[in-house]
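One protein chain is absent from this view; the other protein chains keep their places.
Chain lettering (A, B, C and D) follows the sequence in which the chains are written, and residue indices restart at 1 in each chain.
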Amino acid sequence: MANQKADISVRELIKQNKSTLNTNRLIEALVPKFLLVIATISIFTTIGIVFTLLFETVEFFTRVPIVEFFTGTVLKPLGDNAQFGVLPLITGTLISSAIAMFVAIPIGLMSAIFLSEYASDRVRRVVKPILEVLAGIPTIVYGFFAFTFVTPLLQKIIPSLEPTNILSPGIVMGIMIIPMVASLSEDAMSSVPNSMREGALALGATRLEVSWKVVVPAAMSGIVASFVLGISRAIGETMIVTIASGSTKNFTFDVTQSMQTMTAYIVEVTGGDAPAGSTLYYSLYAVAMTLFLFTLIMNLIAQYISRKYREEY
Amino acid sequence: MQIVTSMRESMNGTSTSDTPVEKNMVYETKDFHLWYGDKLALKNINLPIYENEVTAIIGPSGCGKSTYIKTLNRMVELVPTVRISGDILYRDKSILSKTFKVEELRTSVGMVFQKPNPFPKSIYDNIAYGPRIHGIRNKKVLDEIVEKSLRGAAIWDEVKDRLKENAYGLSGGQQQRICIARCLAIEPDVILMDEPTSALDPISTMKVEELVQELKKEYSIVIVTHNMQQAARISDRTAFFLNGEVIEYTATDKLFSNPSDKRTEDYITGRFG
Amino acid sequence: MQIVTSMRESMNGTSTSDTPVEKNMVYETKDFHLWYGDKLALKNINLPIYENEVTAIIGPSGCGKSTYIKTLNRMVELVPTVRISGDILYRDKSILSKTFKVEELRTSVGMVFQKPNPFPKSIYDNIAYGPRIHGIRNKKVLDEIVEKSLRGAAIWDEVKDRLKENAYGLSGGQQQRICIARCLAIEPDVILMDEPTSALDPISTMKVEELVQELKKEYSIVIVTHNMQQAARISDRTAFFLNGEVIEYTATDKLFSNPSDKRTEDYITGRFG
Amino acid sequence: MKYVDAEQVQKKMNARLTVNSIAKSIFLVATLIGLVVLVILFYRVISQSMGWIDLQFITNKLSTMPERAGIMGAILGTLWLMIVVAPITLFLGVGTAIYLEEYAKKGRLQRFLQINISNLAGVPSIVFGILGLTIFVRAAGLGNIVLAGGLTMALLVLPIVVVSSQEAIRAVPGFLREASYGMGATKWQTIKNIVLPASIPGILTGTILALSRAIGETAPLVVLGIPALLIPLPDGIFDKFTVLPMQIYYWTIDAALVAEYANLAAATIVVLLFILLVMNSIAVVIRNKFQRRY
Partner (left out) sequence: AACGSSNSGSSEGDLEGSVVIDGSGTVFPFMSVVAEKYMTEAQEGVSVEVSRAGTSAGFKKFLVENGTDFNNASRHIKEEESAEADALGIEVKELKVALDGLTIVINKDNDWATELTEQEIIDIFLADGNKTNWSDVRSDFPNEPIKTYGPNENHGTYEFFWETILEKQDLVGSANLQQEYSTLVDLVSKDKNAIGFFGYGYYASNTDKLTAVKVDFGNGPVEPSLDTIAEDGDYANFTRPVFTYLNTGLAKEKEQVLDFAIYMMQNAQEVAGETGFAPLTDEEVKATVEELEGLK
């Protein structure tokens, strides 16, 4: 070994390459700064969203009083006596989201319990990705499905159901959200340490008792966070309601009727391409701002829940 | 769990010779083998366990101690790849038969684990969990059970004023005694303990050891331990496992003072392990 | 890493007495303390390390062996909460001073880790990694370096026909020697080894031990080991750590045959640890 | 005193076991619901598209006449859109992830960025559409061309790429980094030579998933104002364009006028789902092929 060392001295070579060292120093100093700039793009995006929405929203409120906007039950944005009450949109949004969660929460949670607590590893490995396919289907496909399949089907059960209604897209949104709830809840449950399950099983508990009284409570924060994220998703969902719920600005709680959500309103107004400068145009931003705030609050709640309760055991 | 057909044979002489006084048997293990997938983890185990005794199981890491003790309440079958042959009788009934209800077995056989594993609930709810799932709902009865169990686990005085607090606020040693209390609450017949003190500090360890001595008056106890001193201190009978086999099983005094197998001697004198 | 102002004092007598022949010092550690957050992990370390020797560091788990050896090439500062005081000199220069360039230090001081950690690249690229990052691009030179280093790590014959294959296809022992070769490729001055054989089978362990013996002719080696026999077999000098302190540091023969501290004796006779 | 009556326990045991098996069946049924819907959905779409998918349908330009209509324009539009989205998200996403994982001190800024990114991931896509309309289409005067749509989509899927790249980078074991530092490598050398190569499978998987999200999005493009009839094929990022989901949208609502449009919509859905399936399979293959070996 010593004889070979005479051939080349790496130590010497490295010393000769001092210049590499200096370039390295420079790169080393520049890279983090450069990456910081890139990383702030996401912040600029947020700022961009907030500012575009805010400016035009403020302008909107100089034309339509903020109180009227948030308490008005009549939304009639076109024509001569336009009225801008956002409540019909808010109820539409909340009702469709409520229907969606009414479908997604029980089914999603039960699927999660099945996958995490009952299913064998093999079944879980097969079923979970298939469920996740549901989440990956474009929403336009669900809209088509709701309008051409679910609504006619429901009309057989509820004859008074209108051809466009909030019930059918609500249910379909729920189906779309099932995998989200199931997958996140399942993650939360499978991260409950096995020792907890063993403790309960060793007391003679059945699988159900273990799941329901030990695992689910222990994973509660993750489960609730998945619900909240699901709601946020439902609130922001656009194409399903646009296609299947129509654009009637009803202020009602009758789910068999057509209602419009905030998202569908945005589609309608931009589809008619509201010209800059009209109140209609500004109303777009006011509604978008309201929508943004709704989902922002939901996302913050979800993050708060999952952070706060992360390390309970 | 897939039960391989087995031939029940008379008990293998080597492992059960030299037993001291004959008492009632709680468990009887016969020609028992266990595989994880293709790996043989327990080989031809024959081991009687007696009433109101502390039976210690010792042996080096990976020798199959946990596997064996988990077989006694069939927790081992939570591992999907497990296969077994042979038989285990609890109170003269085969616990491996298809018709046997594991939940019932586990109600009579409590278990305490290596790492304290209280539920993330209040102390009270931890203890009441078992009685509740067995249908006891009466608040007064539950109160009594909780107090009795906590007293039984020698931790009542320390926690009686904070029963509503989360069990995770307690120290490791206290948590372990909560787990013991939880297990006492359903009044088991046998208590299985898998290295119950290995995560505890010396003082907590001492308390748990004392408790075990106390409990044996009412319960039969099987305890796995890494710590030979502990086995010597608290057990009546000791089994020495090595590579999935029972090398020697006899009265604790005898095993530690006068082991009959060379490997036992090597192990207890610290030659390996 | 936050450097607490320290008072350099003359070396503490207890730990460095009884040194055999006086040689050149490679490292000199003076009054060194290290905290992880609030936890004191190394307490008042004073330890000289000599040229062309194998220095072994032994002690029970958690005593600070890895922490100390990682301090010698300042890898320890990858843990963000680390704070230190005292000083460490490498070739008479303080490695803790602000102006000191860690990359240079780490180029002169190679390290081999407990678990073999080759890069998920070809064997060739693993060895060539160091020279390349130091600017050596010439293919012929690299080829020579690779061959020389693999020969140096006594693994050339086993891998010379598969240099383009991924290093993860090798056995654990081969991987560990690849890691040693990787470290030789930049011709270090000192090689730090943190339990380099603990993940290896006996035969691979023997090979690595022989290699260490060989390497010490050209390099200074610091080796952490759990295995006292290993320390006794291959090292010239041994330091015994306990709870973050150096209890005894002296010639290996002396430490194992005639330890001057009761705790050392207890440890090497297997009383604890 | 005995509280736990063995007989009582015995009696209750059977009931509890029955409840357990009933619950298990219910949970199983709940799990199957999702799968059943999936089957129905696929069946409906495929049966409606029967006879409508052929080479002509793929290669023809759009037309008002169902027999002549094809989706080449939408396919090319989708392709051009991806050509804008992929490099931008990859560059910004991986850059942000490296910054957050390797450089940012675990402090306020890092937490703020992280929260901001998770919030961005939850902002409805239609709001991104408004952002794109206001900033790219109008303020920057790009109009509704591929570039404007691509930039909008890139911002929309950026959080997905950031988070999955972060996970991939985090999954690179510390010992590889240590080994590199131990050789005297600098931080950037370590990232470039060790961390990034080892995390590329994860990053690619995340990016493919993000792209499939972008391919399926409709809402933001509706807001950007994609024309209802656009026959010429786009051949660059400065052209007007339409994409598969937009075509599905228009055909779905216009099916009331020309019944065959429903079949065209279904056929386009099949093509879209096929593309997504292929992309997801690629992601899975990458993930399996490069599964960590260390």
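Here, a contact is a pair of C-beta atoms (placed from the backbone, for glycine too) under 8 Å apart; a residue touches a chain by one contact, two chains touch by 3 or more.
As the structure is a computational prediction, the values presented were derived from the model and not from experiment.
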> Where the complex has a chain not shown, which of A:Leu30, A:Leu78, A:Leu153 or A:Ile297 is the residue touching it?
Replying inline: A:Leu78
> Any idea which of D:Leu230, D:Val243, D:Val270 or D:Ala283 touches the chain not displayed?
Replying inline: D:Leu230
> Per the definition of touch given earlier, which of A:Thr139, A:Thr164 or A:Ser211 contacts the omitted chain?
Replying inline: A:Thr164
>> Touching residues of chain A against the unshown chain: what are they?
In response: 78-79, 162-164, 246-248, 258, 268, 271-275, 278
> Touching the missing chain, which residues of chain D?
Replying inline: 63-65, 225, 227-232, 240, 253-258
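The definition used in the following text is that only the chains that are shown with their structure count from here on.
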> What whole-Å value do you get for the distance between chain A and chain D if each is reduced to the mean of its CA atoms?
Replying inline: 13
>> On a C-alpha centroid basis, what's the spacing between chain A and chain B, in Å?
In response: 48
> Which integer distance in Å separates the CA centroid of chain B from that of chain D?
Replying inline: 51
>> At least two partner chains per residue is the criterion; list those residues in chain D.
In response: 16-17, 186, 189
>> Show the residues in chain A shared as contacts by 2 or more other chains, in ascending order.
In response: 24, 206, 209
> Pairs of chains that touch, anyone?
Replying inline: A-B, A-C, A-D, B-D, C-D
> chain A touches which residues of chain C in the complex?
Replying inline: 103-104, 107, 131, 134-136, 141, 144-145, 148, 151-152, 185-187, 214, 217-218
>> Quick check: in the complex, which residue numbers of chain A touch chain C?
In response: 1-2, 4-5, 7-11, 13-14, 17, 19-21, 24
> What residues on chain C touch chain D, complex-wise?
Replying inline: 73, 75, 78, 80, 103-108, 110-111, 113, 115, 117-121, 129-130, 133-134, 166, 168, 179, 182-183, 186
